[in-house]
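Take this structure, written in structure tokens, and hold onto it; I'll ask about it next.
Here the complex is missing one protein chain, while the rest keep their positions.
By written order: A, B and C. Residues from 1 in each chain.
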Amino acid sequence: MTQPLKIHYTPIEVRGYELDSFGHVNNAVYLNYFEHGRWDLFRKLKLNEIIHATHRIIVVTDIHVRYMREAKLYDELEVRTRMIREGLYLIFKQKIFNKQSGLAIARGEVKTIFLAQETRKPTDIPKEFIEYL
Amino acid sequence: MTQPLKIHYTPIEVRGYELDSFGHVNNAVYLNYFEHGRWDLFRKLKLNEIIHATHRIIVVTDIHVRYMREAKLYDELEVRTRMIREGLYLIFKQKIFNKQSGLAIARGEVKTIFLAQETRKPTDIPKEFIEYL
Amino acid sequence: MTQPLKIHYTPIEVRGYELDSFGHVNNAVYLNYFEHGRWDLFRKLKLNEIIHATHRIIVVTDIHVRYMREAKLYDELEVRTRMIREGLYLIFKQKIFNKQSGLAIARGEVKTIFLAQETRKPTDIPKEFIEYL
Partner (left out) sequence: MTQPLKIHYTPIEVRGYELDSFGHVNNAVYLNYFEHGRWDLFRKLKLNEIIHATHRIIVVTDIHVRYMREAKLYDELEVRTRMIREGLYLIFKQKIFNKQSGLAIARGEVKTIFLAQETRKPTDIPKEFIEYL
């Protein structure tokens, strides 16, 4: 990774009710983990406030998840999140690591776009975001 | 049950992602089923419209669930819901049946109260509800 | 689509507890819908029995979701699922339609691979699946 300073870290511990009937974390739960990583980053950088102040909303257009290894009960994980820009799109590159083994268990890419709150038409990324990319 | 005409029926089929690591429907999912039964009843009787028109909100104060039998993948269930009044409280009496066996698998009681939208103070049950009790 | 006979249809109705804080179906819930579509297809075609009898397990390696339109409370949806083969991979091509509008609201691609139950090594798709591709 070329921008180590821009990576955001969110710890997560696997909870009993997140396991599926095979005893592993269910596929859809990884999306919850990734989403938690993004909310956590938004809070730290006060990005919700910027979005609100610039009269925009942000919507997800695409999600891609690569499942690499299983997560099990009580595993201590870490979601690593960074943002890149691709035209009008703000893209979240995320990885989930198992803290004990140090190995990546999943990789995610979440593509989002900003809409003007009024017109719901696509608009550019708020300039206040640029320093975090 | 003394008011058979006032019972509302909602069919539900157990989905794969609702199973826990023991292969049974997770305890918290029963609350989803009960909630779905209430939303379904609200839609049929247009109760959300009444609540909105009378400037109230409805909040849950207590939930009690009695777990009686397991639910497994693909089971066809039925949530039966009726409403009773207890002072200011509107109480939902709910049961989940397995349609194949005819046996009850869980019983729920959900206690709710209406608040005035403005003041957030407890208020009475809208009179339009009375015919459904 | 070139194989209309091989498409599997699963009806789903949006439930109140599936909405997020914006009043829309949460992103992760779409994965639940897609998963339900696959479990439903597996039941109809008795695929779990085949997997079990051939001493395999099936694991998800990749999920891609394209979000196209919002889903709201009480929307009646339909998940359409078909399977294709790509080398060792069994790929589920899925779409969610709004039955009222007839419009697609999301598209999903779920890539899976079979492992031998004993060795956990990748193995080929059971030949009994071929007629359904």
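One rule holds for everything that comes next: contacts are C-beta pairs under 8 Å (C-beta built on N, C-alpha and C of every residue); 3 or more make two chains touch, one makes a residue touch a chain.
The model shown is predicted, which means the values in this text are computed figures rather than measured ones.
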(message) From the list B:Leu31, B:Leu73 or B:Ala104, pick the residue that touches the absent chain.
(response) B:Leu31
(request) Determine and list the chain A residues touching the chain excluded from the picture. (result) 15-17, 32, 35-36, 38-39, 43, 73-74
(request) Just the residue numbers, please: which parts of chain C touch the chain that's not shown? (result) 16-17, 19-23, 26, 28, 73
(message) Suppose we count only contacts with the excluded chain; which residues of chain B make the list?
(response) 27-29, 31-32, 35, 59-67
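The criterion applied here is as follows: only the chains that are shown with their structure count from here on.
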(request) Would you mind checking which chain's C-alpha centre is most distant from the centre of chain C? (result) B
(request) Would you kindly state whether over half or under half of the residue numbers at the chain A/chain B interface are used by both copies, giving same or different? (result) same
(request) Round to the nearest whole Å and give the separation of the Cα centres of chain B and chain C. (result) 30
(request) Starting from the mean Cα coordinates of chain A and chain C, work out the distance between those two points in Å. (result) 23
(message) With centres defined as the mean C-alpha position, give me the chain A-chain B separation in Å.
(response) 34
(request) Pull out every residue in chain C that's touching 2 or more other chains. (result) 32, 35
